[in-house]
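With one protein chain withheld, the remaining protein chains of the complex are depicted in position.
All chains are identified by letter, namely A, B and C, in their written order; residue positions are counted from 1 within each chain.
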Amino acid sequence: MRAQINRLAQGGRIDRSEHLNFRFDGEAMRGHPGDTLASALLANGVQLIGRSFKYHRPRGLMAAGGEEPNGLVRLRTGGRAEPNVRATEVALYDGLVAESQNRWPSLRFDLGAVNDRLSPLFPAGFYYKTFMWPGNMWPAYEAVIRRMAGLGRAATAADPDRYEKQYAHCDVLVVGGGPAGLAAARMAGRTGARVILADEGAEFGGALLGNDQEIDGAPGMDWVGAMAAELANSDNVRLLPRTTVAGYYDHNALTMLERVADHGPAPEPHQPRQRLWQVRAKQVVLATGALERPLVLANNDRPGVMLAGAVRGYVNRHAVRPGRRAVVFTNNDSAYGTALDLAKAGIDVAALVDLRAETPLGWVAALDDAGIEIMAGRVVSAVEGRRAVEAVRVGKLNDTGTGLVGGLGRRLDCDLLCLSGGWTPSLHLLSQSGAKLLWDEGLGCFLPGRAQQAVRVAGAANGAFSLGDCLALGAEAGNRAANDAGHRRRGRGPRHAMAGEEPALTPPLPIWKIPGDDAGKAFVDFQSDVTAADLELAAREGYRSIEHVKRYTTTGMGTDQGRTSNINALGIVARALDVPIPQVGHTMFRPPFSPVTFGALAGRRIGPLLDPVRRTPMHGWHQDNGAAFELVGQWHRPYYFPRAGEDKDQAVDREVLAARTSVAIMDATTLGKIDIQGADAAEFLNRIYINGWKGLAVSGCRYGLMLGEDGMVFDDGVTARLGPEHFHMTTTTGGAAHVLDWLESWCQTEWPELQVYCTSSTEQWAVAAICGPMARPLLAELAPDWDLSAEAFPHMTWQDGAVAGLAARVFRIGFTGELSFEINVPAGHGMALWNALMTAGQKYAITPFGTEAMHVLRAEVGFIMVGQETDGTVSPQDLGLGRMVSGKKDFLGKRSLSRAHSLRTDRPQLVGLLPQDTNLRLPEGAQLIGGADPSPPQLAMGHVTSSYRSPNLGRTFALALLHGGHERHGETIYVAFDGQAVRAEVTAPRFLDPGARAK
Amino acid sequence: MANYSIFTLARNALRRHRDWPQAWRSPKPRPSYDAIIVGGGGHGLATAYYLAKRYGMHDIAVLEKGWIGGGNTGRNTTIVRSNYLNPESAAIYDHALKLWEGLSQELNFNVMFSPRGVINLAHDPGEERELMRRIYANQLAGVDAEWVTPTQLAELCPILNLDPNIRYPVVGGTLQRRAGVARHDAVAWGYARGADKQGVDIIQNCEVTGFDIQAGRIEGMRTSLGDIRAPLVGVVAAGHSSVLAAMAGIRLPLESHPLQALVSEPIKPVMPTVIMSNKVHAYMSQSDKGELVIGAGIDGYTSYAQRGSLPVIEETIRAVVELFPITSRLKMMRQWAGIVDICPDASPIISDTPIGGLYFNCGWGTGGFKATPGSGHLFAHTLAKREPHPINAPFALERFYSGALVAEHGAAAVAH
Amino acid sequence: MLLLDCPWCGPRSEEEFACGGEGHIARPLNSENMDDAAWGDYVFMRSNHKGVYFERWRHGLGCGRWFNIARSTISHEILAIYHVGDAKPELPE
Partner (left out) sequence: MSQARHEPLAHLALRAPISAASDDAAADDATVTGDASGVAGVTMAALPYRPSLILRGESDDAAFLQGCRGALGFDLPVAPNHGAMSDGIAALWLGPSEWLVLGRGCGKRLAETLAGCRHALVTNGDGQQVIALSGPRGGDVLAKLCPLDLAGGALGPGRCTRSVLAGIAMTLWIRPGGVYHIHVGRSFADYAWRILADAGLEYGMAAVAMVDVVAMADADPVVDVE
């Protein structure tokens, strides 16, 4: 077990009384509650944590939060393994297991590090310039490149955890629980508004967690505690720690990722691991703080080079000593506090190097008192050491800030270099919301431009870098947001007194690339291994747009999305192009702010809950009776009912034969049904269907075809006239919803003068279709009061009455060309009806059949299937149904039928095909050609749309769309598939005559 | 201009890469050109390249309102294939695929065309039928296409969920082996560099704001950098085609919608091929850097905002987690959208217009990246000869009046 | 994710709605006498406007009603919501 050699003896927000055991790369270590994995590693003296993406350089931690580019580990094991996790964001728990990534064979000895030696060959975009020879070898090069890249390894087993999603609505969403956010949430909450406060961290407090600023004469964290307690006690406030606001979408819709159980080894039973919140906020306050930037200097990626603010946080919050002897290098005031806090914690501060000649007066005395040397107008010009910082050189900056006076300068031994290159307000979310960001020359950063949605920015995110301003402006933002959300009551809160006056700010001095050691790489994007030289090369090569530079060099494209690097990159590119920064602009911010787990985005609607399985009232019976199911839309329809020992063909043959010789029964519940009523119902149908409806008698049924305005068939079905102003329409199973939408859109928007109501009744009815010669006696038995003779109950009519004692509506229609009855009963009685039919049908060996037999039966008689014979390019004429087209009226799509192309006679037209080999079932989709030679390339004359074996015909047959097919009955053509061409005869698309049978 | 090769790379390494020339110039526009291409996406740049290289027109300019390749060329999921249903489509996409196969060498710029195969999954008998029809049509058209069974799929992509008991089990799929992915940005840059070498002016940050039309003929245009004259104009503006058409008083059969995509964080290789599913709507490949590149759907409304809504992403991620269960603990790193020009028959438009000298190349919608070289070449031919190449003749605007549409919904879907 | 203020139900999430594309496209009454060009214009050609766009939406998973909106296709801001059949409102571009 390693010892916590770098744990400070006192201080910090950790619980020293409890020990947490964990492993990193197999080595056992310990930390305390309150630690992150990062702080615990530092406490254990681990500096080398990962290898970089391209050059496999040794890397240590740079930051303490979500902006960490280097400290990525693979966390957990098995199905819970997760690559690319930032150690800085992992709360330590007992039993934690993590390993380093992107190294082989080990972190210390990584063969990939040879890339660093070869790096002169690998400048930005090198791969665009090479690997082109010999011509076809790229895939081989690619395989090697792919293995080298890629950072972590994904899990190999299924994820055992649950992810929830939840919608939320609020008046004010406050993002960020630092001083500004807490003040805002408190004020908004006091108005009675519905408030949500979300913060990434486990604890509220933001920057106050890491520094020791006082509020009202007490430690800042006391104030934070009081705030959090007040908010927790307000019914109208929802506090969400460990919750990252990830995306800002249209109309103030935001997503938040709550890490519900990530701070423990595994979620409790039924507890989600993470929850994705989808918030709709009337108003948003962004109090997301500011991110510190590193300085770009040679070898600034050595383990031991860290952000000054992060170091301060590790010392104060985690009681960790990130190094024993530090040099602090800054271009702004904020790092002075770090230097002081380091000294306070007993860490030797070799010097504070400020590249500004003018130092902030307010701080100088304090540093003097602490005995810290300030080296002004100086830079850290070189970093020595390979796997860790061993020393730095401090040189004197020339007047223009472009070079050194007198070489690399003085050598200072140290093992920690703290960098502060200024602060970047965290405006990712604001930018996602559509607002522009405006460059502020004085502060050296982008500030919010005019809001495009109902959002305001407060605190450091708005460029307010003093605590007093953050508190005051945060409170004001919260109050105004609540007011704008309609909560007029003014929140009241005390003004706060800061401990002493915060020293006035001396402006930062942006020098984007620190002059110094030319031999070393000066990193800008640490994760993607992009150096200042790469950026300059891109600019030189003509990649002048910052978006081009990004893509050419990959800067800002890693898992941190360049949180610490984008502004430095921008500064360097602007300098290389010699244009002002605003003219270069920043790259586009996109969601998510921080990577979001796929599992959380997927939520619970995966696996068995991916999509509903729609069930008919008889579904259970079908399951119990061994049905094989077919997916049709969301329904599971019986495909066929195999008996023991039967394969699909045998079962279908049996079902088909039964339908033609005795009686067969099918569950037709899934067909769409639409109730159409109103004085103009018949006129409405006249406009919707291609054929006429006004003359249809009450009690009659008629087949109709619907076209889109492009003249192509999109649905069909039988519609019955239930009364003078009342129709019952049926649609295809898959088309039901679309047809209803189609009807509604026309009657609501185009023809509001028509009195008609369309109402879905699909769910209301269960439908059992019985067909075959014995259908009549079977029904007669169950409907003794009924005269079922062809005269009393003719084909294409319907009647109401009792079937098996159930109120029923029976349609004498069918889709099989057989004598058929479609019996409709209220869905609750579907099962009773089915049982009655099965029982009474036993004597006829009643045979349940599925969709496949239904397809065979209908094809035998040449009935089309929408979606099989049609594909959105087929007109009624093409199907041979031209005679249905009414010449007397207009209807949707009619005009398209007389377009030049619609009138061509060589269009694909529906025909029958009889393959010469009567046992050969032509594959559906096979292509029709004129000759016996299928070799490509050649143009097809059409394709097979449906193909079956018919036990009735004793042979196979098919339907096809054939160019000019209506005139080609009797011709021989060839059907091409899989490199062969087989002969077939073209026939009319009808193989059995339904006429007599059905009637 | 320097040739790109391992040797020049090594030579330049010695000089610390100080001497690389610009890949393309950034000239100021001249007052007039023989021809102007509006739109510096892959298609526009390829058009200019082929106009100069194959049709000898060198006095031409490409005007781009932003940065070249910043439109859909820079935001697509890079799937390249040619297995479309109609022979007209197969011809145009396969023409492109053949150009892809030698493109890096032709341009002396590695566009990383990676023919790692593209698989379209079928989840039910209906889809199987549709896909089989396409296979047979492709076989006849001379486009490679084969059916792969679940067993073969397990080998082609071990992380694919082939459990037969899931909600939409995979019953098989089509495989086009010659298909694959390419590096989208490199395509724009490679063509730009190639065109520039031929003397083409590539002018960025130059937005066309109006046309100068006299007596039914195009004379020139107004731009954010001043007026420019040209008797021949090819508009290749993808999602913005209708906007440019409106400047010429024309309407097009297009709707512009955001189409979304996203990438995961980079991981070590898990995905050796490209997989697409229409049923559960997702398509995925893995880039050479290691991110999973995932295509989502379109938003249902017209937009020019280049950003999409969350539900579309959620739908796709559900599908991805279902198809590839090991992705559950991976993370979305970035999502974005492009504005795609959706055409009613899901086929492109390469056409003259009622205005003499004004041509449009648009309507590629959700799937035109794969066509880039072919589209550029055919459009160059059309502009130079002032009449369509036989391959693009069926894709004229006229078809929306005659009814001779080239319906590719099945093969194109919102997929690639 | 848009928030649409249904003229009947008030503000609801986009998930409950369907967009029906460009509005104010009247179906020609006398299509028989139209030439192919005019008919093709009606069926296929759209302004697809960048800027304020007048379009039809339906609260399909709500009250079922169609209505018109004026929406910026650049910012997605909704500038007006009005009933089917009402004239286009006057709006600044």
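General remarks:
Just so we're on the same page, a contact is a pair of C-beta atoms (placed from the backbone, for glycine too) under 8 Å apart; a residue touches a chain by one contact, two chains touch by 3 or more.
Because the structure is predicted, anything quoted here is derived from the model rather than measured.
The chain we do not see here touches A, C in the full complex.
Residue-wise, the contact with the chain that is not shown comes from A:H169, picked out of A:R16, A:H169 or A:H795. Interface note for the absent chain: among A:R312, A:R356, A:H428 or A:R809, the touching residue is A:R809. Within the set A:Q4, A:T762, A:T847 or A:S896, the residue that contacts the chain not displayed is A:T762. Contact with the chain not shown here comes from a single listed residue; of A:H263, A:K436, A:H496 or A:R615, that residue is A:R615. In the complete complex, the hidden chain is touched by one of A:D368, A:D518, A:D787 or A:D800, namely A:D800.
Although one chain is not displayed, chain C still touches it through residues 8-10, 12-13, 15-16, 61-65. Within the entire complex, the positions of chain A that touch the omitted partner chain are 164-169, 194, 268-272, 278, 280, 604-605, 608-609, 611-617, 619-620, 635, 675, 677-679, 755, 757, 759, 761-765, 800, 802, 804-809, 826-832.
In the analysis below, only the chains that are shown with their structure count from here on.
Inter-chain centre distance (chain A to chain C, centres taken as mean C-alpha positions): 28 Å. Residues of chain B found to touch two or more other chains are 309-310, 344, 401-403. Of all residues in chain A, those that touch two or more other chains are 249-250, 253, 278, 710, 896, 899-900.
Of all the residues in chain B, the ones that touch chain C in their complex are 240, 242-243, 246, 251-256, 300-305, 309-311, 344, 400-403. Across the complex, chain C meets chain A through its residues 1-3, 13, 18, 20, 26-28, 31-32, 34, 36, 39-40, 42-44, 56, 58, 60, 64-66, 75-76, 84-85.
Interface residues of chain B facing chain A in the complex, by the touch rule stated above, are 4-6, 8-10, 13-14, 16-18, 20-26, 66-67, 69-70, 74, 87, 102, 104-105, 108-110, 112-116, 123-126, 129-130, 132-137, 139-142, 166-168, 183, 185-186, 189-190, 204, 264-270, 280, 286, 288-290, 307, 309-310, 313-314, 317-318, 320-322, 325-336, 344, 399, 401-405, 407, 409-410.
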